[in-house]
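Step one of this worksheet: look at the structure below.
A single protein chain has been omitted; all remaining protein chains appear in their positions.
Let's turn to chain A:
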Amino acid sequence: MSAAPGHQQGRESPDVVVCPDGPLLLRGDHLVEAADGSRHRTTRPVSAICRCGKTGRSPWCDGTHKLLRG
């Protein structure tokens, strides 16, 4: 597919964003398999996947990582 007129390379938003000391942001629709093998369909334009392992709403981030900071 050719680029739209005026489109600049590298200006698109990333599909996956690793947030320092925070979750993984996922852009778009995905089927996410949690650590326990359960599967979850994303429902938002952008979703946050837990990276600290302490969320109460796996696989989604619930902000718990903020309580773990020393």
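Keep in mind that, in the parts below, a residue touches a chain if its C-beta (ideal position, glycine included) is under 8 Å from a C-beta of that chain, and two chains touch if they have at least 3 such contacts; residues count from 1.
By definition in this document, contacts and distances are computed from a predicted model.
Asks: If you had to name the missing chain as UniProt does, which of "Carbohydrate ABC transporter membrane protein 1 (CUT1 family)", "Iron-containing redox enzyme family protein", "Acyl carrier protein" or "NADH-quinone oxidoreductase subunit N" would it be?
Replies: "Iron-containing redox enzyme family protein"
Asks: If the hidden chain were put back, which residues of chain A would touch it?
Replies: Missing-chain contacts on chain A: residues 11, 13, 17, 19-23, 25, 27, 43-48, 56-57, 60-64, 66-67.
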